[in-house]
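One structure, as structure tokens, below. Some questions next.
The other protein chains are all here in position, but one chain of the complex has been omitted.
The chains carry the letters A, B and C, assigned in the order they are written, with residues numbered from 1 in each.
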Amino acid sequence: MKDKRLSLEQAVADLIRDGDSIVMGACLESDIPFAATHEIIRQGKRELEVVAPISDASTDMLIGAGCVGAVTGAWVGNVSAGLGHNYRRIMEGAARGRLRVNDHSNFSLGMALTAGAYGIPYMPLRSLLGSDILRSNPAFRVERNPFVRDQDDPVVLVPPLRPDVAVFCVQRADPGGGCHHWGSEGVMREAGLAAERVILLAEEIVAPEVIASDPNRVPFPPFRVAAVVEATAACHPSPMTGVWRRDTAFFNAYHDRSRTPEGFQEWLEEWVLGVNGHAGYRARLDERIDSLRIRGKALAAPTNYAAE
Amino acid sequence: MKDKRLSLEQAVADLIRDGDSIVMGACLESDIPFAATHEIIRQGKRELEVVAPISDASTDMLIGAGCVGAVTGAWVGNVSAGLGHNYRRIMEGAARGRLRVNDHSNFSLGMALTAGAYGIPYMPLRSLLGSDILRSNPAFRVERNPFVRDQDDPVVLVPPLRPDVAVFCVQRADPGGGCHHWGSEGVMREAGLAAERVILLAEEIVAPEVIASDPNRVPFPPFRVAAVVEATAACHPSPMTGVWRRDTAFFNAYHDRSRTPEGFQEWLEEWVLGVNGHAGYRARLDERIDSLRIRGKALAAPTNYAAE
Amino acid sequence: MHHDYSTRELMIVAAAREIRDGEVVFVGMRLPMAAYGVARQTHAPNAVGLYECGLARHEPAQGMIHTMGDPPNQIGAVWATGTVAVMGLLQAGRVDAGFIGGAEIDRFGNINTSYIGGWTKPRVKLPGSGGAADIAAMSRRLLAIMSHEKHRLVPRVSYVTSAGYLDGGESRHRAGLTWGGPAAVITDRCVLRPHGPENELHLASLHPGQDFAEVAAHTGWELKAMPGMAGTPPPTEAEMAALRRVDPDGYWR
Partner (left out) sequence: MHHDYSTRELMIVAAAREIRDGEVVFVGMRLPMAAYGVARQTHAPNAVGLYECGLARHEPAQGMIHTMGDPPNQIGAVWATGTVAVMGLLQAGRVDAGFIGGAEIDRFGNINTSYIGGWTKPRVKLPGSGGAADIAAMSRRLLAIMSHEKHRLVPRVSYVTSAGYLDGGESRHRAGLTWGGPAAVITDRCVLRPHGPENELHLASLHPGQDFAEVAAHTGWELKAMPGMAGTPPPTEAEMAALRRVDPDGYWR
């Protein structure tokens, strides 16, 4: 088995290129790979197309840091605090031409990734009929349902998405790219199968036997994974089921401080540019990170895979 | 929580009607609900449309017993032994008009159920192009990909399937319809979401807390389940991950004995019509069933869902 | 009848009353989460809640949560899966009611959460649809929760993120949405419902202390009252007790 372990710096440097389309976490509100968001900013990646099925404040941070050329997504903001100030600033100002927005809904984005994952040429939907999303994003088509002859039955056709990169936080992974994820999945499975290169930020590295002990908890096969990064609390301030509580105060502070460009720059300096990688970020969080750690046990019922 | 427990006899009597379209297990080779196959035969259901993504020998048994008016499926036979004699007899004889066959592949059937599950008006595929399945089953359409302008890019359009009933074997279920299933899933999730009425044959009935301890192992939500039947070894002779080995000799004996109509009738009398329900079947298996039980332990790695 | 409640608490209770027992409900964020909890503990003990991150729950989460992905919403879920599966149930017509919020709504119940002032040069860029466009299109009944201000309740939204009755009358159906549409809009002043052949939003019930003229003055179109318009009943003791259990710290006070 090939050992796919890389440092966060190396994984971002080697596998994310300027101009790539990239999914930064796909579970909507949990398991957002903020450690990779920060490393992308530190490495000064440019012109990324962020494929964003609600990645909480990650997209707003990347936009503010000048890494983003396009957003293909359903939602950009700060889930518990409200609007994304960086997103607003660029879209409401003279520089709006520098950011292309390809509007989607959560479902159409999930379906576009499903089509990408499974080689489906395009995905017909009923959702989005009547919505101006069909006008502001010309990638969609509305056609007649060819199975209905006697009346006009419009359907929305969604083209597939095959992102260059997808980055996910998972509770545990093995060095070869096998992993376990639990809790709500968002569009993680589809994004992981659709993307050309998958980077895992694993809370814990375990032996391949641990992953193989429960193959139903594996979201996509190891051969689709390009790199495994060991990175504790890579999802902070977003939550991870069974491991980390959500740091809502941190999201709120980001919201308040990013209200002005200067405030955002200060925040960026404090939490991203001025820290020594993800270890430095964790060190800056200090005792706060301990208070977020879930310490209780609520174990899944035993499940037996024995064959004899 | 509504208690959805029923006896096998009652579930089949109340929820399966003559003429219904029905999925009898969806995991291809494992977890086939043969106990329900037998009860359907005992109750003399007629004109069923069996939606069959390889349900091992179950479909051949139902055809031989005269329960089936149509097969919408990818494969009918006996997986380890070969052809299905009852299927051959009717299709190669003068009575072939009594059985309608709607040819599918495994993937097109899975995609038709996906479309049914998710309200997708139809599913475009690239698979099946060039296959005569598109000629023998007129339900498919071939259309041009409307996203490709400058050349002819044919795609297959698969209409959705929404079966009336789906019957599944699961390792454990609670009285309200929550369940856990593990091992390969075939098209179980899609069939369970697409079907109007789901009947679970549970190896074991457990408290709702056991199911809620591991929500990622639940294939479809409890509100989609109409009935929960406690039925040990309901999958025999097919295997169930972690619980039952496959009884290949039983499949082979069925294959040999069903070679003639008389032989099939004798087999049916011995194993279905002449036994007192599923308990009678199990009693007839006697020590054989004990030898098939998996006794080893190979437990999935612990998984923590604690929130604090 | 309970006398000590805030407007937001009244809105939560009014929203809870829109959920019928046994229904499958697409629960949004914030207020609807509390509304689902109140409904489950009062008149709708068999309701099922769906969350677009990929969860189904019977019991609401224990204690305050800030997003649907928070650990207290994961533990005790009856189904944990992906967005496509839960939103697929919506498109398959299996969801009775769905909640969304919005920045702008018009007299036909169309909702804008994307662009104020046109999408090419927006005056305000809002976060976008999230799942709202899907919930509005595919729920059997849409329930919207809004702040009642004249610049939010407008004659015509500048961008339809989430389809209501579009141009009124049969236009939603003609667009291909053969079911659904707004059933109630719960504001901090009243409850609006579609009425008449045009499906225009009418005043269905006034919250305690509100009067028609004042509400109409804060509405961007010429607001009409529904026949049988009544007052919104204040929260009952049972409803308030349920809300206290869902929101022990009074976050929604």
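To be clear about the criterion, a contact is a pair of C-beta atoms (placed from the backbone, for glycine too) under 8 Å apart; a residue touches a chain by one contact, two chains touch by 3 or more.
Note that the structure is a prediction, hence the values are computed from the model and not measured.
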- prompt: Among the chains in view, which touch the chain not shown?
  reply: A, B
Message: In the whole complex, not just what's shown, which of A:L15, A:I120 or A:V272 touches the removed chain?
response: A:I120
Query: Which one, B:K4, B:K45, B:H104 or B:R282, makes contact with the chain that was left out?
result: B:H104
Residue touching the undisplayed chain, where the options are B:K4, B:R189 or B:R282: B:R189
Message: For a quick check of understanding: of B:P154, B:P261, B:G274 or B:P302, which residue touches the chain that isn't displayed?
response: B:P154
- request: Specify the residue from the set B:L6, B:A35, B:L48 or B:V76 that touches the hidden chain.
  value: B:V76
Message: Which candidate, B:R17, B:R88 or B:R141, sits in contact with the chain we can't see?
response: B:R88
- line: Absent-chain interface residues of chain B come out as 27-31, 53-54, 56, 73-77, 79-80, 83-84, 87-88, 91-92, 96, 103-108, 110-111, 114, 125-133, 135-136, 153-155, 182-190, 238-239, 241-242, 244-246, 248, 294, 298
- prompt: Given the full complex, what residues of chain A touch the hidden partner chain?
  reply: 1-2, 116-120, 178, 189, 193-194, 208, 211-212, 215-216, 218, 220-224, 305-308
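FYI, only the chains that are shown with their structure count from here on.
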Message: From the C-alpha centres, identify the chain that is farthest from chain C.
response: B
Field: Chain pair whose interface holds the most contacting C-beta pairs
entry: A-C
Statement: Cα centre of chain A to Cα centre of chain C, whole Å, reads 27
Query: Distance-wise, how many Å sit between the C-alpha centres of chain B and chain C, to the nearest whole number?
result: 39
Query: For chain B, what residues touch not just one other chain but two or more?
result: 119-120, 211, 216, 305-308
Field: Multi-chain contact sites of chain C, meaning residues that touch two or more partners
entry: 55, 70-71, 74-75, 77, 80-81, 84, 87-88, 90-91, 138
